[in-house]
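With one protein chain withheld, the remaining protein chains of the complex are depicted in position.
Labels run A and B following the written order; every chain starts at residue 1.
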Amino acid sequence: MSAHRAPARPAPRRHGGSRLRGPLLYLVASLGLLVMAAPFLWMALSAFKTKKDLTASPPVWIPSEWTLSNFDALLDQLDMSRYFLNSLIVAGLVTICNLLFCSMLGYALAKLNFAGRSKVFALVLAALMVPGNLMILPLYVLMNRLGLIDTYAGLVLPFAAGAFGVFLMRQFMQSVPDELLEAARIDGASEWFIFWRIVMPLVKPALATLTIFTFLSSWNNFIWPLIATNDPDKYTLPVALATFANDPNRTVGGGNGMLMAGSLLVVLPVLVVFVALQRHFTQGIATAGMK
Amino acid sequence: MHRAARTTSVAFVLTSALVLTACGSSDGDSVAADEKQTLTVWAMGTEGEKLGDVAEKYQEANPNITVKVTPIGWDVAHQKLVAAAAAGKLPDIAQMGGSYMGEFAEMDVLEPVDTSVFAEKDFFPAAWKQGTIDGTTYGVPWYVDTRVLFYRTDLAEKAGITEAPATMAELQQAAKAFQDEAGTKWGLSIQPGGLDTVQSFYQFLYSAGGEIVNEDGKAVVNSPEAVRALENYGSYFKQGLSEKSVRPGYDVTKDFNAGSVPMFFGGPWIMTLLDENYPDIKGKWAVANVPTDKASVSMAGGSSLTISADSEHKAAAKEFIAYLTGAEGQADWYQRTSDLPANTGAWESGELATDPDLKVWRTQMETAKVSPTLPKWTEITSKVDAAIESVTQGKSSAKDALDKAQSEIEGLVE
Partner (left out) sequence: MSPTTGPAADGAATVEARRPRPPRAPAARSVPRRPRRHGVGRQNLAGWLFSTPFLVLFGLFMLFPIVATLLMSFTDFGARNVTRPLEAEFVGLDNYVKLFEDDKFLTALSNTAYFVVVGVPLTILLGLLVALLLNNGIDRARTFFRVGFYAPVVTTIVAAAVVWRFVLDPADGLVAGVASALGVTAPDFLGSETWAMPSLIAMAVWRNLGTVMVLFIAGLQAVPAEVREAARLDGASPWQELRRITVPLLRPTMLYATVITTIGYLNVFEEPFVMTQGGPSDSTLTVSLDMYREGFNFFHMGYASAMAYVLFVVIMGITVLQLRLLKDNTR
């Protein structure tokens, strides 16, 4: 399959060693793939199963009869397009904010020698380590006072600049050669210019990574949107899905199919983002920096 | 730098105090029932899904009222309710189970039930009691839930069992017979350990005449009755009649269908579940009352409807609840959800009065026992869970395990 071809250069590598190595690697990778992807496949296949297959014991992998009834039931019970849109707006905004803010601070921490840098970095690390579970109650009280419950702002702002992202960008920006920046500075470029026009294009793989991670975690974020929205019109996808079929006593059996169908719908956009962005992993710093 | 740090921290203490206190309860103006208004209702799980339809019907009859139902999943309901209570943002009406009501009553966020509108005698005694804390009732019973014995009649025949086990001794004999004669993998499915194992144990404990905490609020979990009940419970594991390790989320109906588990204790929704998912075994299973030890006593559960103390729509909320918990509304609700009505009046006519299976539920419900509504109840039962687990895993005797639980629970009830 020509699933991917490196855009700039035709794959130049020659596998050294024996001719067996290539096929052997594929064999290993395929086996690993099987182990890794099996539960995902299970989820995807289960979404198309009838009740009979879902409850069969021992479990069946391939549906004996394919059905869309799980999706029908789901769309029937939930206003999926609205939840989808809400999720897209929230995850989109969170991702954009993170790309910008985290890169900015990451750049400052990696490449700008300013007084207080180590203190800011320590703060970022500390923010990274705070166990989040318990913060929710005071945060809710605060957001309620600010009138941000049931608003997009209330869903986006607490996650608009994540410490993980800052740390990630800092690590990647460290590998940008200092000489590049010095040269630009000598030429009189502003720090913003250096950041935006020189460093950012060089760390595309990192930006792609950050986009994938941020989008995924925001898209799947569950507890906060659950607490911070009371109006079903503002529910995000995972919250909406959780409102049904998760009665611990009743999730068994038929509910599972709908849950799997819902999960599949939730997961697909994340996979699209991943597939779209992973190609940036082949445009390395060396190539980009030396045009 | 140091001084700056100190000032900021003081500032934060102050702001936090301000933010946290400023959201205390405001009594609010109350709106009369016949004015135009919107009622907010939070309901969980299946109830949350189905209540919307009933609300629509209600709005047609009462054009001045708009009912806004927010469905919430069970596993997250608690956190959401707590956050809302902290911010003074509870809905006008919330569905709550027994343990929740104890907790939220303690937070002073629930409005006591108006006993001139809702009468105790209309409901199952256990259901009413579950919403009563220190003599004040905070929830009107909406639907009830109890556990009865489910068993496979076709396998029973194979095992030479002609009637449902009526006593605890017969239950164990039946479990053995299923295994030996009908070749089932297990005899009876009961939970060996983990969270809420106690729900599986209640049938044994209550029927033996034991309790965890008695009427006077004293811990009595190591009473001779309780010890005997736990010994009986543990013997199923010792003899290999019950599975020693069961994962959370274990779906017993699957094994019931496959025939590896011929008996288990289950709630009313299991009937719907079996009918819907396993039409193949229809007519091959039946329900029976909990086998008698000293008596046949099952656990009672279910949900009540509560009104927030901060609500500005108490009058209208009361009317909506009266509609939902009245005999007629309850019968309609049963048709929609198969939830067992809490109002005994609803059981006087139609299917509820005639169906033999439903009779089993009704009889069981009349004697069913509700857990005391103590704010620390979840914590108390977690100690009992641990005791049960140590017995089923053969780590300690029933007596030792319960003595330990007793001393822990004594510290929690004071």
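Basically, a contact is a pair of C-beta atoms (placed from the backbone, for glycine too) under 8 Å apart; a residue touches a chain by one contact, two chains touch by 3 or more.
Since the structure is predicted, the reported quantities are computational estimates derived from the model, not experimental observations.
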**Request:** Would you write out the residues of chain A that touch the absent chain, in ascending order?
**Result:** 1, 3-4, 8-9, 11-13, 15-17, 21-22, 25-26, 28-29, 32-33, 35-40, 42-43, 46, 58-59, 100-102, 104-105, 107-110, 112-118, 120-121, 123-139, 142, 157-158, 160-161, 163-164, 166-168, 171-172, 174-175, 177, 179-180, 183-195, 197-198, 205-206, 208-209, 212-213, 216, 256, 259-260, 263, 266-267, 270-271, 274-275, 278-279, 281-287, 289-291
**Request:** Could you list which residues of chain B touch the chain missing from the display?
**Result:** 9, 12-13, 15-17, 19-21, 24-25, 78-79, 82, 85-86, 88, 103, 106-109, 193-195, 244-249, 375-376, 378-379, 382, 389-390, 393, 395
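Following the convention adopted for this analysis, only the chains that are shown with their structure count from here on.
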**Request:** Averaged over CA atoms, how far is the centre of chain A from the centre of chain B? Could you give it in whole Å?
**Result:** 38
**Prompt:** Which part of chain A faces chain B closely enough to touch in the complex?
**Reply:** 51, 55, 57, 77, 136-138, 140-142, 144-145, 149, 223, 226-227, 230-232, 242-244, 246-254
**Complete:** Note: in the complex, chain B contacts chain A through residues 16, 19-20, 22-23, 40, 44-46, 48-49, 70-76, 79-80, 82-84, 86-87, 89, 91, 249, 251, 253-255, 257-258, 267, 269, 273, 276-278
